[in-house]
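Pasting in a structure now, in structure tokens, and then I'll have a few things to ask.
Note that one protein chain is taken out, while the other chains of the complex remain in position.
When the chains are written out, they are named A, B and C in that same order, and each has its own residue count from 1.
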Amino acid sequence: MSGYSGSEPLGRTAALEGTPTSARSQAASASQSHRLRSGGLIDRQQPLQFSFDGKVMSGFAGDTLASALVANGVKLVARSFKYHRPRGIITAGSEEPSALVEMRSGARKEPNTRATTQELYDGLVAQSQNRWPSLRRDFMSINQLAAPIFVAGFYYKTFMWPAKFWEKVYEPLIRRAAGLGKSAELPDPDHYDKAWAHCDVLVIGGGAAGLSAALAAGRAGSRVILVEEDSRLGGRLLSDGGEIDGMHAEEWVRRTTDELTALPNVRVMVRTALFGVYDGGVYAALERVNDHVPVPGPHQVRQRVWRIVAKRSVVTAGAIERPIVFPGNDRPGVMMASAVRTYVHRFAAMPGRKVALFTNNDDGWRTVEAIQQAGGDIAAVIDPRGKVPAEYQALAELSDLRVLSGGVSDVKGGVDGVRGVVVTDNNGRTQQIDADCLAVSGGWNPNVGLSCFHRGRPVWRDDIAAFVPGDSPKGMTTAGAANGEFSLGACLRDGHAAGAAAAAECGASGNAGEASEAGDEVYAISPLWQVKAKGKAFVDFQHDVTASDVTLAQREGFESVEHLKRYTTLGMATDQGKTSNITGLAIMAEATGRTIPQTGTTIYRPPYAPVAIGALAGHHRDENFHAWRLTPSHHWAAARGAVFVDTGLWKRAQWYPQPGEKDWIESVTREVLAVRNGVGFCDVSTLGKVDVRGADAGTFLDRVYINAFSSLAVGKARYGLMLREDGIVMDDGTTSRIAEDHYFLTTTTAKAGPVMAHLEFCRQVLWPELDVQLSSASDQWAQFSIAGPNTRKLLQELVDPSEDMSNEGFPFMGAREVKLRGGVTARLFRISFSGEIAFEISVPARYGAAMAQNLMIAGRDLGVTPYGTEALGVMRIEKGHVAGPELNGTTTADDLGLGKMMSKKKDFIGRVMAGREALTAPDRQVVVGIKPLDQKRRLRSGAHVLPKGAIPGPETDQGYVTSVCYSPMLEQWIGLGLVERGRERFGEIVRIHDPLRNEDYEAEICNPVFYDPEGARQRG
Amino acid sequence: MVDYLWNTQSPLQKALVPGRHGAAGAHVGVTLNEVRDIVLVQVMARRGKAAEAAKAAKKLFGIEAPATPKAVTGKAATLIWSGPDQFTVIAPRADEASQLAAMAQVFAGSASLSDQSDGRCLIRVSGPRGRDAIAKFSSLDLHDLAFPVGAAANTSVDHTAVNLWREANGADGHPVYNMLVFTSFADSLWHTIVDASLEYGVEAASARAA
Amino acid sequence: MRIACPFCGERENGEFTYLGDASPKRPNFAVDSGESPEGVEDAFYDYVYLRDNVAGYMREYWYHGGGCRSWLIAERNTVTHVFRSVTAAPGVGAAKPVQAGE
Partner (left out) sequence: MKYSIFSLAKAALSGHKGWTRAWRDPAPKSHYDVIIIGGGGHGLATAYFLANEFGIRNVAVLEKGWIGSGNAGRNTTIIRSNYGLPGNTGFYEMSMKLWERMEQDLNYNAMVSQRGIINLYHSDAQRDAFARRGNTMRINGIDAELLDAVQIRKELPFLNYDSPRFPIMGGLMQRRGGTARHDAVVWGYARAADQRGVDIIQNCEVTGFVRDHNGKITGVETSRGKISAGKVGMAVAGNTSRVAAMAGMKLPIESHVLQAFVSEAIKPLIPGVITFGAGHFYISQSDKGGLVFGGDLDGYNSYAQRGNMPVIEDVCEGGMAVMPMIGRVRMLRQWGGIMDMSMDGTPIIDKTPIDGLYLNAGWCYGGFKATPASGLVFAHLLARDEPHPEAARFRLDRFRRGAMIDEKGQGAQPNLH
């Protein structure tokens, strides 16, 4: 197309900038057929190359992808969701419903990016999406032939026969056809992080009202944050110009920006879109740190999510111009009037040479001036109101403007855009007007979304035929166009007042100064939602929802706006209906004979604009998914080649493989045998440790444990079991008495946190009269379990010779401080999980690595062996000690065979509820031992227990295997299980049924204590 | 008979790599220090004995124990509020046994003490961009007005409890923040702090408390 | 959501753990007091399981475990999430309550 080559005498007479000089930028300009020769907020000294669908084009720094495409005369940029109709650029902002492209490639491929918000950079690569094989020739557009069938909700009415076909045939087809862009299929290589910011006043949106609000609040002395989603401040001022305080709007923006950035108490954040409003004044915003460059630099993030805590917020997010529904309103080249002005004025790019304007309000008329100033022609102005607004009469006469009173009833053209506009005037006569661009304005919708995120309902205002904010979230006010104030003067005053008030409410006492001044242009509108004529007229451009879909939904009873939305998918596309919701409900209101406020809006939901999932995860990825915890001997164990596992947050050594061992079972078996026949040690520092102090510490523990602790002698340890208040076992562990008023309590690794919170609850809420102080000592101590017949020998090496380590001097369940050789004092507890003579020894964490080293030295001649959690697990199963799999949150003390521990003499947490009938029923599943009859057979956890020979079914399912191991002592696989009436069934042969793993075999139920049932070894 | 050596090991043994990391350039944005060899004792007033405990603190350290989230420095120790009727005493480790004994004696009857010298790791964050780095992992408002020198807070980082307080500005005139983190979490949180600081340029080091 | 801890000031709710309704009181129960086991079980059943679950202001327990480790009692509106008050549990710190129990 001819377009605007540099030679043609076009371009604003009063150019804002000088003409380009460098050769490269001249070449660039030449290729940009629709670029004005001068003007615009672009840097012609910085030409940028980019490609769209493989075609290389150029633009300038300051362009968006959309403005660059406009400048290059590109009209067709996308295909619609359902009918694959050709679509162009409709808006110039984040409300864009149509111009979605696939950005970048490979692992950085990014679907559904709005060309209207993507800043241009050198080397930008974009593709159109949802078309095959090409954008111009899209095979899927045959869908349009089936359009008569593809009405709203059609799929609910068909695809039902034959039933099997849904998954096999229909759905795969539908799925393939649906969706828009393609997501990357490789891990996102970019980094993200999140940060916190705090302020008194958060100003959301940096247009006239926002700048005015931020300035007032800033001058008053409050802490202000101003966020703007665009790459620069100014909002509509960058597109519509105007005069403020006697200066050009762009100059005012420049000065205001300078003053704001100079204020130490004001923080200005551009490229930062506010997307959520949460409780307690927490706001969420996305900063696009590096989306305007090809790849983030070293140590740089791509995007950053901000959580902004603000005492007050002022929403100055402006308004969104709304389309009018008429046949062909989706043709490439049909554009919102405000967008046309933005491309012409801000980007010096002409959407068309002959522009027709269709408006039902005065504001749309600004477009006439904008186009004429840029040297374009106004083909005609179509205004259903039938008369030229007073402000524009002079202009209309001067340029003897063709003004038609009526509406657009069709748009002629093809994939390359608009060629003509058919107008039906108010007397029903139709005529066609030659035009290559149609600018449309149906009026403005204040941006009420943010103010409705707490489910507040907006309020209808007849004078502007639009909704304005109703009851906003606590601490939020709205000003300017977002508040329905459409004149520049009013925006400045309203913003200033809101900013000053918010600052004052935060206690700022400074002088907010005076509001800047500008004219109060008239905004008159007579609502026009739809021009009824033959042909597809679109309400939701992205989801292809037409006016007739809305009326069909009404006929079928989907009259509630929420039903309308869900039945037609109106407003559910990636723009969340920013340009379609209000229009859709207006058409529904007319169809049902209700008013628009009666019809109401759907619920506004965050995020205001879509947010990358990677940004919301931030730094918490891969190894940083969650924090991790290391034991004091971690690095020592790592150096010995231990195999670690993440359990909860802890990294724990599972076993220490040795050269030549073929699998973990071999390593673990070696470790177990080393302990049973000699001595070994294991880092058990992960156990929760709590110092319980105070005069009433004993009484306190009597109430939290089912057994007594006030009776425990100083220097002794005791195994304790605690219940939840509902009578189910919560946790277990040994607790020892260090002094009259000091107990040292241990918990399982998994429950350390919850138990501490529970103990504090008991102390602070249930029994505040008790003198008890609690402190977590979990990280203070490196704790090792030393076990095996040679334990005493090893310890005699390590402890000071003055310590009596004999069976009498340090009896079973003894607990006291001992001096170690080399001058360190340790806490020593004679308790056994393994069933061998065993001690747990604690030293301050700083000595953890040294302790592991010294245990190796002390036990060198005894063949001391470090062992991991697997060997620990094997030995506890051999001894029938319960652990996590048995303490599963549904078992009682009696289920675990510990019922006898329950004191009859006192109240304790869980005592009463534990007595309920179903928790004391004789047929409960209780802990037993399980041995496969075939000694070669590997027993597996999760296998179920049935009576011998029983047919599997709910009524024969009597329990399951909870924990298993290969027992080196019994030389076969053994396990613990929870089995109905188990304790009465020792010796019974049962069926082990494991259909998941195709295993079925017989086993014997036995005493859970497989090894040394008399417990002679641990006492010896 | 061999004699046993009891070398101590820092929880940052592997994590802390001394020197410069992250963004190159003339200026270091964030300075990170591990402060080693401290004595750390949690002091919890006994039931109904808050006043006595405060008196005892005054006697031993010559200052009022903090009753609100603050850090106060007295004779040979800094007292950091760590909860209602409790505070943490932190001092450079000299003669540890007698340091602990002195406290045990003074607070006998009025407070329970819990030695946490090995339970916590002290990390100091300073430099011109220190506050910006902290803003990435802490939800606290560290603005001068909200968190002046001497302010303290018990808070969470990466879902784990941290005591954070601000001491006098550094020689460079920038704020200095101290973070007490649980020993077992130190390796993890150190990485978090470094990651948050890389874009500003980091200088990492380790030193004895003084 | 932000919670104003009476000791630490306003903090992110991530620092707190929620327990629930603070209205039910744990029955004081003395062994061998002659109370019918049935009656005692009924009382505990009510305490452990039954909730008013009000839509509106509710007294509830929050634990500032990621902060000063105090158990707090908040009045919060379950419809708007607005807090009316946050106070300390009776046995916070070294406080000596006038009467025993909750």
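Convention: a residue touches a chain if its C-beta (ideal position, glycine included) is under 8 Å from a C-beta of that chain, and two chains touch if they have at least 3 such contacts.
What you see is a predicted model; the values in this text were computed from it and never measured.
Although one chain is omitted from the display, it touches the following shown chains in the full assembly: A, C.
The chain omitted from view is touched by exactly one of A:A61, A:M140 or A:A184, namely A:A184. Touch with the chain omitted from the figure is made, among A:D646, A:E740 or A:E971, by A:D646. Among A:G442, A:G727 or A:P768, only A:G727 touches the chain left out of the display.
Remark: the omitted chain is touched by one listed residue; of A:A195, A:V266, A:L919 or A:A1003 this is A:L919.
Considering the whole complex, the residue from A:I149, A:V522, A:A639 or A:A739 that touches the absent chain is A:I149.
Only one of A:S51, A:T595, A:T890 or A:Q935 touches the absent chain when the whole complex is considered: A:T890. The set of chain C residues touching the chain not shown comprises 1, 12-14, 18-21, 41-42, 45, 48-55, 58, 60, 76, 78-81.
Looking at chain A, the residues touching the absent chain are 81, 107-112, 148-149, 151, 154-161, 163, 166-167, 171, 174-176, 178-188, 190, 192, 194, 276, 278-279, 282, 284, 305, 307, 453-455, 548, 552, 555-558, 560, 562-563, 566-567, 569, 572-574, 576, 603, 605-607, 610-614, 616-618, 620-623, 625-626, 628, 645-647, 724-728, 884-885, 888-890, 913, 916-920, 940-944, 952-954, 957, 960, 962-963, 993-997.
Quick note on the criterion: only the chains that are shown with their structure count from here on.
By count of C-beta pairs in contact, A-B exceeds the other of the chain pairs A-B and A-C.
If each chain is reduced to the centroid of its CA atoms, chain A and chain C end up 31 Å from each other.
Counting partners per residue, chain C has 12, 65, 69-70, 92, 95-96 as the residues that reach two or more other chains. Under the contact definition stated at the top, the residues of chain B that touch 2 or more other chains are 44, 46-48, 139, 159-160. Put simply, chain C touches chain A in their complex at residues 1-3, 10, 12-13, 17, 19, 26-27, 29-31, 37, 40-41, 44-45, 47-48, 61, 63, 65, 69-71, 80-83, 89-92, 95-97, 100-102. Across the complex, chain C is touched by residues 44-50, 53, 68-69, 82-86, 139, 153-156, 159-161 of chain B.
Considering their complex, residues 193-198, 223, 298-301, 307, 309, 619, 624, 626-632, 635, 650, 685, 691, 693-696, 741, 769-773, 775-781, 797-798, 820-824, 844-850, 854, 857-858 of chain A touch chain B.
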